[in-house]
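First the structure, in the form of C-alpha coordinates, and then the observations on it.
Every protein chain except one is present and positioned as in the full complex.
For reference, chains read A and B in written order, and residue numbers begin at 1 within each chain.
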Amino acid sequence: MRTATTYRAFRTAKRQEIIDITDDVEHCRQAADIAEGFVLVSAMHISASVFVNDHEPGLWADILDWLESRIAPWDVAAYRHNAGTGEDNAAAHLRSLVMGHEVIVPVTQGALDLGPWQRVFYGEWDGQRPKRVLFKAMGE
Amino acid sequence: MRTATTYRAFRTAKRQEIIDITDDVEHCRQAADIAEGFVLVSAMHISASVFVNDHEPGLWADILDWLESRIAPWDVAAYRHNAGTGEDNAAAHLRSLVMGHEVIVPVTQGALDLGPWQRVFYGEWDGQRPKRVLFKAMGE
Partner (left out) sequence: MRTATTYRAFRTAKRQEIIDITDDVEHCRQAADIAEGFVLVSAMHISASVFVNDHEPGLWADILDWLESRIAPWDVAAYRHNAGTGEDNAAAHLRSLVMGHEVIVPVTQGALDLGPWQRVFYGEWDGQRPKRVLFKAMGE
(Lines give C-alpha, C1' and ligand atoms only; values in the text may rest on other atoms or scores of the structure.)
Protein backbone atom coordinates (compact mmCIF):
# COMPACT_ATOMS: atom_id res chain seq x y z
CA MET A 1 0.00 0.00 0.00
CA ARG A 2 1.28 3.45 -0.88
CA THR A 3 0.07 6.66 0.72
CA ALA A 4 0.69 10.37 0.28
CA THR A 5 -0.64 13.21 2.39
CA THR A 6 -0.73 16.80 1.21
CA TYR A 7 -2.33 19.97 2.54
CA ARG A 8 -3.56 23.14 0.92
CA ALA A 9 -3.97 26.39 2.80
CA PHE A 10 -6.70 28.92 2.01
CA ARG A 11 -7.32 32.48 3.06
CA THR A 12 -10.35 33.56 1.10
CA ALA A 13 -11.00 37.18 0.18
CA LYS A 14 -14.72 36.80 0.92
CA ARG A 15 -16.21 35.28 4.04
CA GLN A 16 -18.12 32.68 1.97
CA GLU A 17 -16.55 31.26 -1.15
CA ILE A 18 -16.49 28.09 -3.27
CA ILE A 19 -13.17 26.96 -4.78
CA ASP A 20 -12.48 24.15 -7.27
CA ILE A 21 -9.77 21.88 -5.80
CA THR A 22 -9.96 18.96 -8.25
CA ASP A 23 -6.43 19.58 -9.52
CA ASP A 24 -5.09 19.27 -5.96
CA VAL A 25 -6.79 15.87 -5.67
CA GLU A 26 -5.02 14.68 -8.81
CA HIS A 27 -1.69 16.06 -7.58
CA CYS A 28 -2.04 14.04 -4.38
CA ARG A 29 -2.84 10.91 -6.43
CA GLN A 30 0.32 11.49 -8.43
CA ALA A 31 2.37 12.05 -5.26
CA ALA A 32 1.27 8.63 -4.01
CA ASP A 33 1.73 7.16 -7.49
CA ILE A 34 -1.39 5.01 -7.14
CA ALA A 35 -3.38 3.43 -9.94
CA GLU A 36 -6.07 1.77 -7.77
CA GLY A 37 -7.36 3.23 -4.54
CA PHE A 38 -8.81 6.55 -3.44
CA VAL A 39 -8.04 10.08 -2.32
CA LEU A 40 -9.66 11.29 0.89
CA VAL A 41 -10.28 15.05 0.78
CA SER A 42 -11.17 16.51 4.16
CA ALA A 43 -11.61 20.05 5.44
CA MET A 44 -9.66 20.50 8.68
CA HIS A 45 -12.17 23.06 10.00
CA ILE A 46 -15.69 22.93 11.38
CA SER A 47 -16.90 25.94 9.42
CA ALA A 48 -15.99 24.68 5.94
CA SER A 49 -16.99 21.88 3.57
CA VAL A 50 -15.62 19.64 0.86
CA PHE A 51 -18.13 18.43 -1.71
CA VAL A 52 -18.52 17.17 -5.28
CA ASN A 53 -20.69 19.04 -7.74
CA ASP A 54 -20.71 21.23 -10.85
CA HIS A 55 -18.10 23.72 -12.08
CA GLU A 56 -20.75 26.35 -12.83
CA PRO A 57 -20.67 29.82 -11.22
CA GLY A 58 -24.47 30.21 -11.31
CA LEU A 59 -24.80 27.10 -9.19
CA TRP A 60 -22.15 28.33 -6.76
CA ALA A 61 -24.19 31.51 -6.27
CA ASP A 62 -27.32 29.37 -5.83
CA ILE A 63 -25.60 27.31 -3.14
CA LEU A 64 -24.55 30.40 -1.16
CA ASP A 65 -28.05 31.92 -1.43
CA TRP A 66 -29.74 28.66 -0.50
CA LEU A 67 -27.56 28.12 2.57
CA GLU A 68 -28.43 31.66 3.72
CA SER A 69 -32.12 31.79 2.85
CA ARG A 70 -33.28 28.23 3.46
CA ILE A 71 -30.77 26.01 5.27
CA ALA A 72 -28.92 27.98 7.94
CA PRO A 73 -29.34 31.78 7.97
CA TRP A 74 -26.38 33.66 9.39
CA ASP A 75 -28.67 35.45 11.91
CA VAL A 76 -26.15 35.96 14.71
CA ALA A 77 -28.71 36.34 17.52
CA ALA A 78 -30.48 33.09 16.74
CA TYR A 79 -27.86 30.67 18.03
CA ARG A 80 -26.69 29.69 21.54
CA HIS A 81 -23.21 29.03 20.14
CA ASN A 82 -22.80 32.71 19.34
CA ALA A 83 -24.27 33.88 22.64
CA GLY A 84 -22.07 31.55 24.68
CA THR A 85 -18.75 31.95 22.91
CA GLY A 86 -18.84 35.50 21.59
CA GLU A 87 -18.36 34.16 18.07
CA ASP A 88 -20.82 34.87 15.26
CA ASN A 89 -20.32 31.78 13.09
CA ALA A 90 -22.86 29.19 14.32
CA ALA A 91 -24.46 29.20 10.86
CA ALA A 92 -21.10 28.25 9.33
CA HIS A 93 -20.99 25.18 11.58
CA LEU A 94 -24.47 24.12 10.46
CA ARG A 95 -23.59 24.68 6.79
CA SER A 96 -20.51 22.50 7.27
CA LEU A 97 -22.76 19.71 8.58
CA VAL A 98 -25.30 19.94 5.76
CA MET A 99 -22.73 20.10 2.96
CA GLY A 100 -20.33 17.62 4.57
CA HIS A 101 -16.65 18.12 5.33
CA GLU A 102 -15.08 15.30 3.31
CA VAL A 103 -15.31 13.23 0.15
CA ILE A 104 -13.61 10.08 -1.09
CA VAL A 105 -12.53 10.25 -4.73
CA PRO A 106 -12.04 6.81 -6.28
CA VAL A 107 -8.90 6.11 -8.33
CA THR A 108 -9.12 3.54 -11.13
CA GLN A 109 -6.50 2.64 -13.73
CA GLY A 110 -4.30 5.56 -12.81
CA ALA A 111 -6.91 8.34 -12.88
CA LEU A 112 -9.55 9.95 -10.67
CA ASP A 113 -12.69 7.95 -11.42
CA LEU A 114 -15.12 10.88 -11.56
CA GLY A 115 -18.22 11.19 -13.71
CA PRO A 116 -18.20 13.61 -16.67
CA TRP A 117 -19.39 16.66 -14.67
CA GLN A 118 -18.02 15.85 -11.23
CA ARG A 119 -15.52 18.29 -9.74
CA VAL A 120 -14.33 18.59 -6.13
CA PHE A 121 -14.87 21.84 -4.22
CA TYR A 122 -13.79 23.51 -1.03
CA GLY A 123 -16.66 25.46 0.51
CA GLU A 124 -15.55 28.22 2.83
CA TRP A 125 -18.34 29.33 5.20
CA ASP A 126 -16.28 31.51 7.56
CA GLY A 127 -13.17 32.66 5.77
CA GLN A 128 -10.88 35.67 5.56
CA ARG A 129 -8.54 33.73 7.86
CA PRO A 130 -6.16 30.76 7.41
CA LYS A 131 -7.83 27.40 6.75
CA ARG A 132 -6.55 24.02 5.52
CA VAL A 133 -7.71 20.99 3.55
CA LEU A 134 -6.08 17.57 3.82
CA PHE A 135 -5.62 15.24 0.83
CA LYS A 136 -4.65 11.63 1.55
CA ALA A 137 -4.17 9.13 -1.28
CA MET A 138 -4.07 5.40 -0.49
CA GLY A 139 -3.74 2.44 -2.80
CA GLU A 140 -1.40 0.60 -5.11
CA MET B 1 -4.56 -5.38 -0.97
CA ARG B 2 -7.25 -6.56 -3.37
CA THR B 3 -9.60 -4.25 -5.24
CA ALA B 4 -12.54 -4.60 -7.58
CA THR B 5 -14.41 -1.86 -9.39
CA THR B 6 -17.87 -2.33 -10.86
CA TYR B 7 -20.44 0.05 -12.29
CA ARG B 8 -24.20 -0.05 -12.55
CA ALA B 9 -26.15 1.96 -15.08
CA PHE B 10 -29.59 3.40 -14.40
CA ARG B 11 -32.25 4.96 -16.57
CA THR B 12 -35.17 5.57 -14.27
CA ALA B 13 -38.76 5.68 -15.51
CA LYS B 14 -39.53 8.62 -13.22
CA ARG B 15 -37.49 11.78 -12.89
CA GLN B 16 -37.06 11.21 -9.13
CA GLU B 17 -36.70 7.71 -7.81
CA ILE B 18 -35.07 5.76 -4.96
CA ILE B 19 -33.56 2.33 -5.73
CA ASP B 20 -32.11 -0.27 -3.32
CA ILE B 21 -28.59 -1.17 -4.49
CA THR B 22 -27.39 -3.17 -1.47
CA ASP B 23 -27.09 -6.36 -3.51
CA ASP B 24 -24.73 -4.59 -5.93
CA VAL B 25 -22.51 -3.62 -3.01
CA GLU B 26 -22.28 -7.25 -1.92
CA HIS B 27 -21.55 -8.36 -5.50
CA CYS B 28 -18.64 -5.94 -5.65
CA ARG B 29 -17.33 -7.26 -2.31
CA GLN B 30 -17.47 -10.77 -3.75
CA ALA B 31 -15.71 -9.69 -6.95
CA ALA B 32 -12.81 -8.37 -4.85
CA ASP B 33 -13.02 -11.43 -2.60
CA ILE B 34 -12.32 -9.35 0.50
CA ALA B 35 -13.06 -10.32 4.10
CA GLU B 36 -11.79 -7.10 5.74
CA GLY B 37 -12.03 -3.68 4.16
CA PHE B 38 -14.78 -1.58 2.63
CA VAL B 39 -16.84 -0.87 -0.46
CA LEU B 40 -17.02 2.71 -1.68
CA VAL B 41 -20.35 3.42 -3.40
CA SER B 42 -20.36 6.68 -5.33
CA ALA B 43 -22.82 8.29 -7.72
CA MET B 44 -21.00 9.49 -10.84
CA HIS B 45 -23.43 12.38 -11.32
CA ILE B 46 -24.06 15.71 -9.62
CA SER B 47 -27.83 15.33 -9.65
CA ALA B 48 -28.03 12.00 -7.81
CA SER B 49 -27.20 10.59 -4.37
CA VAL B 50 -26.08 7.43 -2.64
CA PHE B 51 -27.21 7.01 0.96
CA VAL B 52 -27.93 4.47 3.68
CA ASN B 53 -31.39 4.22 5.20
CA ASP B 54 -34.54 2.13 5.48
CA HIS B 55 -36.08 -0.24 2.93
CA GLU B 56 -39.56 1.18 3.50
CA PRO B 57 -41.61 2.69 0.65
CA GLY B 58 -43.44 5.12 2.93
CA LEU B 59 -40.12 6.64 3.92
CA TRP B 60 -39.01 6.87 0.29
CA ALA B 61 -42.15 8.89 -0.46
CA ASP B 62 -41.44 11.04 2.60
CA ILE B 63 -37.91 11.72 1.37
CA LEU B 64 -39.12 12.82 -2.08
CA ASP B 65 -41.82 15.07 -0.55
CA TRP B 66 -39.42 16.55 1.99
CA LEU B 67 -36.79 17.37 -0.63
CA GLU B 68 -39.47 19.14 -2.68
CA SER B 69 -41.38 20.93 0.07
CA ARG B 70 -38.70 21.80 2.59
CA ILE B 71 -35.13 21.30 1.37
CA ALA B 72 -34.81 22.28 -2.30
CA PRO B 73 -38.03 22.96 -4.23
CA TRP B 74 -37.79 22.27 -7.95
CA ASP B 75 -38.98 25.85 -8.74
CA VAL B 76 -37.16 26.36 -12.04
CA ALA B 77 -37.21 30.17 -11.98
CA ALA B 78 -35.63 30.40 -8.52
CA TYR B 79 -32.08 29.42 -9.46
CA ARG B 80 -29.28 31.18 -11.36
CA HIS B 81 -28.01 27.80 -12.57
CA ASN B 82 -31.19 27.31 -14.57
CA ALA B 83 -31.23 30.87 -15.92
CA GLY B 84 -27.59 30.72 -16.98
CA THR B 85 -27.41 27.26 -18.51
CA GLY B 86 -30.90 26.69 -19.89
CA GLU B 87 -31.20 23.61 -17.69
CA ASP B 88 -33.98 23.16 -15.13
CA ASN B 89 -32.26 20.91 -12.59
CA ALA B 90 -30.59 23.22 -10.06
CA ALA B 91 -32.76 21.68 -7.32
CA ALA B 92 -31.39 18.25 -8.21
CA HIS B 93 -27.86 19.54 -7.59
CA LEU B 94 -28.84 20.88 -4.16
CA ARG B 95 -30.58 17.60 -3.28
CA SER B 96 -27.42 15.72 -4.24
CA LEU B 97 -25.46 17.90 -1.80
CA VAL B 98 -27.89 17.46 1.11
CA MET B 99 -28.27 13.70 0.70
CA GLY B 100 -24.62 13.07 -0.21
CA HIS B 101 -23.24 11.30 -3.24
CA GLU B 102 -21.26 8.48 -1.67
CA VAL B 103 -21.09 6.04 1.23
CA ILE B 104 -18.44 3.68 2.56
CA VAL B 105 -19.78 0.27 3.53
CA PRO B 106 -17.50 -1.56 5.98
CA VAL B 107 -16.65 -5.22 5.33
CA THR B 108 -15.90 -7.44 8.35
CA GLN B 109 -15.34 -11.18 8.45
CA GLY B 110 -16.42 -11.64 4.86
CA ALA B 111 -19.70 -9.72 4.97
CA LEU B 112 -21.04 -6.17 4.68
CA ASP B 113 -20.98 -4.88 8.26
CA LEU B 114 -24.35 -3.10 8.19
CA GLY B 115 -26.76 -2.67 11.08
CA PRO B 116 -30.00 -4.64 11.11
CA TRP B 117 -32.02 -2.07 9.14
CA GLN B 118 -29.32 -0.46 7.04
CA ARG B 119 -29.65 -0.72 3.27
CA VAL B 120 -27.83 1.22 0.55
CA PHE B 121 -29.81 3.35 -1.93
CA TYR B 122 -29.33 5.21 -5.16
CA GLY B 123 -31.35 8.44 -5.17
CA GLU B 124 -32.10 9.73 -8.64
CA TRP B 125 -33.01 13.43 -8.60
CA ASP B 126 -32.92 14.09 -12.36
CA GLY B 127 -33.47 10.83 -14.20
CA GLN B 128 -35.09 9.48 -17.34
CA ARG B 129 -31.59 9.49 -18.86
CA PRO B 130 -28.47 7.31 -18.46
CA LYS B 131 -26.70 7.55 -15.10
CA ARG B 132 -24.04 5.45 -13.36
CA VAL B 133 -22.92 4.42 -9.90
CA LEU B 134 -19.39 3.22 -9.09
CA PHE B 135 -18.66 0.43 -6.59
CA LYS B 136 -15.06 -0.01 -5.46
CA ALA B 137 -14.11 -2.72 -2.96
CA MET B 138 -10.72 -2.57 -1.24
CA GLY B 139 -9.22 -4.81 1.41
CA GLU B 140 -7.86 -8.27 2.09
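Everything below uses one rule, namely that a contact is a pair of C-beta atoms (placed from the backbone, for glycine too) under 8 Å apart; a residue touches a chain by one contact, two chains touch by 3 or more.
Fair warning: this is a prediction, and the values are worked out from it, not measured in the lab.
Residue A:Leu40 is the one among A:Ile19, A:Leu40, A:Ala61 or A:Leu112 that touches the chain missing from this view.
Among B:Ala4, B:Val25, B:Ala43 or B:Val98, only B:Val98 touches the chain left out of the display.
Panel shows chain B; residues 1, 36-38, 51-54, 56-59, 61-63, 66, 70, 98-100, 103-104, 106, 108, 113-118, 139-140 of it touch the chain omitted from the view.
Along chain A, the points of touch with the absent chain fall at residues 1, 3, 5, 40, 42-46, 71-72, 79-85, 90, 93-94, 96-98, 100-102, 104, 132, 134, 136, 138.
By our rule, only the chains that are shown with their structure count from here on.
For this pair, chain A with chain B, the centres built from the Cα atoms lie 20 Å apart.
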